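For this depiction, one protein chain was excluded, whereas all remaining protein chains were kept in their positions.
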Amino acid sequence: MEPNLATSIGPIQLDRPVMLASGILGISLDVFSRLYRSGAGAVVTKSLSTEPWEGYPNPTIFSVKGGGWINAVGLSNPGAENFAKMIEPNQDVPIIVSLVGSIPEDFEKMIKQFENCKVTAYELNLSCPHVAKVGLEVGDDPELVKKIVTTVKNSTNVPVIAKVGLGTTHYLNTVGTAIESGIDAITAINTVRSMAIDVETQRPILSNKFGGLSGTPIKPIALRCVYEISSKYDIPIIGCGGISTWEDAVEFFLAGASSVQLGSAIGDNWIDVFNEINTGILQYMEKKNYSKIEEMIGLAKKS
Amino acid sequence: MEPNLATSIGPIQLDRPVMLASGILGISLDVFSRLYRSGAGAVVTKSLSTEPWEGYPNPTIFSVKGGGWINAVGLSNPGAENFAKMIEPNQDVPIIVSLVGSIPEDFEKMIKQFENCKVTAYELNLSCPHVAKVGLEVGDDPELVKKIVTTVKNSTNVPVIAKVGLGTTHYLNTVGTAIESGIDAITAINTVRSMAIDVETQRPILSNKFGGLSGTPIKPIALRCVYEISSKYDIPIIGCGGISTWEDAVEFFLAGASSVQLGSAIGDNWIDVFNEINTGILQYMEKKNYSKIEEMIGLAKKS
Amino acid sequence: MQRNHNHTTIVTVEKVIDETPTVRTLVFSDEVMSNVLPGQFAMVWIPGINELPMSVMISDESGKAAFTVRKHGAASTGLFNVKVGEQIGIRGPYGNSFDLKEGKLLLVGGGTGLVPMMRLLTHVKPTDDITVLIGAKSKDEVFFEDLANRLLENNPHKVIVSTDDGSYGEKGFVTDLVEKHVDQIKFDGVYVCGPEIMMYKTVQSAHSRGIFVQASLERMMKCGVGICGSCCVGEDLVCKDGTVFDGQHLSQNKEFGKFHRNKAGILENY
Partner (left out) sequence: MQRNHNHTTIVTVEKVIDETPTVRTLVFSDEVMSNVLPGQFAMVWIPGINELPMSVMISDESGKAAFTVRKHGAASTGLFNVKVGEQIGIRGPYGNSFDLKEGKLLLVGGGTGLVPMMRLLTHVKPTDDITVLIGAKSKDEVFFEDLANRLLENNPHKVIVSTDDGSYGEKGFVTDLVEKHVDQIKFDGVYVCGPEIMMYKTVQSAHSRGIFVQASLERMMKCGVGICGSCCVGEDLVCKDGTVFDGQHLSQNKEFGKFHRNKAGILENY
């Protein structure tokens, strides 16, 4: 049988396993279509809030000498309502809507605003490391995670994903809480809180001082998180963090992810990266005689 | 005034601010002398335990495609007693003895074994991410940290440093506990728990599966930790993680570290790296008109 | 080690030239920036203030480059106020560049949109016949007229200024001048940079007559490297696919000339 790139993440079915991660080129439907045509299996929107946010002043992104990026765009976004209007015409592109908020009602409200949109899934951003009162500050509070996930699951029949990261509470506990509260899948991981200082001017470079590290430097960390989650829990996982080659994607599948997301690789290799990875995965599947992605998920745990 | 590389980390005085990090080339007095002659301001020993440990089988170290290393040597070490005998003849080299253990008595016992040695400081490894019952498993338990630090401080007049890292408990809490218990300085950070999988053979590469990520990938994370510690607490800090150039070292000084340690850079640039960094720091000091390292410590917090 | 264009390099401002009461040119030494292609830009960090995309201005001294900035909001005013001896950070160059034709060329620029045009002039062949149209609101705001004439010394050329209020040069919008010129002359290439409406009309005038035309677009930019998405215009990312686009391509873009996105990413009308 010819290998096939389709994969399912619990209730979510995708034709191709590599998605665009949240926050990357993620504010325009036209760009989403282009990325989908370029090989992305789905696109995750910029994390949306109930109100439009301007985000932090520039510099908001910094290229690290040793590879990767540190960003603190500060979750700038047009707000869920504007965004929902923009994507309403969409029929073809699998869009996963990422949401941030501080209280369950924020999420409930935003999900209502997407009622007329074709949404493949919601991704709850419980892990942005550089904005106060949302993201990690929510993910680090197990009680709040429970309330938010429960509320969201009661507000919609669309599958719901929780995106976790390295915070002050152990992410495995956050994952556990989300699962108990009915989450359908987990995305791991978000960026890792970091910083860069300019030695000439002797000041932090990002306007927010702290930002999140993404790209190749965090791949080994993300991979271990996926392996740990899949070893401890029975939940579909989307691997994210530093993926830029087909080998990276396959490592995540072998660790237990049923699909992956990427962002930073686009900054290095532009959007051709999706098809390059798809092609590499297909060749690997042919060599290993797999017909489905599913056959390789979690294999590294057997050894 | 000519710039001078001397620095003090609380009660610890060093002629030069860049030390060898624990676990790197750290098992032989002859090698220590060589590193000291090569420009290291001090050497930290491999973390020593009450009994000799063989560590994990190979592979114990893995070179990451995106830079850096993942290691799980498993704290192999000859044991504190053997080690103390070996360094007894030492007079010239500033040696910081790194210790691991599970209970306060382990540390007490080992410190006794070093009674006849010239020890510049003890560094308590509360942060190794890949060995059970010691390292992070200790650092993640605030009660235990308190007991260990208190016991150690009561056992010796030699300065005591706590080395922290990213674990399941927030490292800032561990730092707080160590300070309350009388610690003299903090080293931040240790390696970050990570993993690598081989796609051909479909198994984790390290024999221990998980290991610690070091080198350039963790620099932005380590720098942020130093900045966070120095912003929250008034304690001397030794920065560690991914330092390989003089700019890296200066970034850590600006973030609040009064000295730095390095390890992985030796694997990339060999031991000339100490003098290269020393020279770079001196040139920077000349340009900025500093006579002492102290003048630049924490400057990035002012902006 | 070769410089990675994404890593910020710190340079010192060596000279500040007042072009108009609100426009200044800041000169600095940097080999890489001195050699960028016309149309390319840099991300410019004003420490403690902001980081902005800026076209890279030429300098008459070799090994040097410049930014010509109009003071507007906090960020550009921050750059405008940088003094000689102060440091700024630069990364880049980013973006593609103009595709320079030979023969009869029309260059249209407004305000700081003249910056890439000046660099384009340093790349023309001595045989090219060049017309430069400079648009400004009023006399006060005219700059680079002399520079353009100087750069074109050895070419058959015309430099024509128009001001909206007629206080200098011809009276009226520069786009009316464009319309007049493309009606009369079959240009081999038209190049425009300036306010979007100026670019939109110029592209329409030229493209509708089958004349090759390129515009260098401006959009909100955060990353400059194709990650953040803030610079999108239709399905194009200005920082990565542009900043220079052909008339052919632009005539199919739904947003060009009509909408741009603000800092939150909300579409706003021009």
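We just call them A, B and C in the order they show up, numbering each chain from 1.
The rule we apply is simple: a residue touches a chain if its C-beta (ideal position, glycine included) is under 8 Å from a C-beta of that chain, and two chains touch if they have at least 3 such contacts.
What you are looking at is a predicted structure, and each value in this text was computed from that prediction instead of being measured.
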| item | value |
| --- | --- |
| Displayed partners of the chain not shown (whole complex) | B |
| Of B:P59, B:P142 or B:G176, the one touching the omitted chain in the full complex | B:P59 |
| Of B:L5, B:M19, B:A40 or B:V73, the one touching the omitted chain in the full complex | B:V73 |
| Candidates B:N82, B:S102, B:T151 or B:N275 - the one touching the absent chain | B:N82 |
| Contact set of subunit B toward the excluded chain (per top definition) | 23-28, 30-31, 33-34, 46, 52-55, 57-63, 65, 69, 71, 73, 76-79, 82, 86, 198, 200-201, 203, 205, 207, 263-264, 266-267, 270-271 |
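What we mean here is this: only the chains that are shown with their structure count from here on.
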| item | value |
| --- | --- |
| Chain-level touch network, classified as line, ring, star, complete or other | line |
| Most central chain, judged by mean C-alpha position against the global CA mean | A |
| Reference subunit B; chain at largest CA-centroid distance | C |
| Residues of subunit C engaged with two or more neighbouring chains | 48 |
| Shared interface positions of subunit A, touching two or more other chains | 65, 203 |
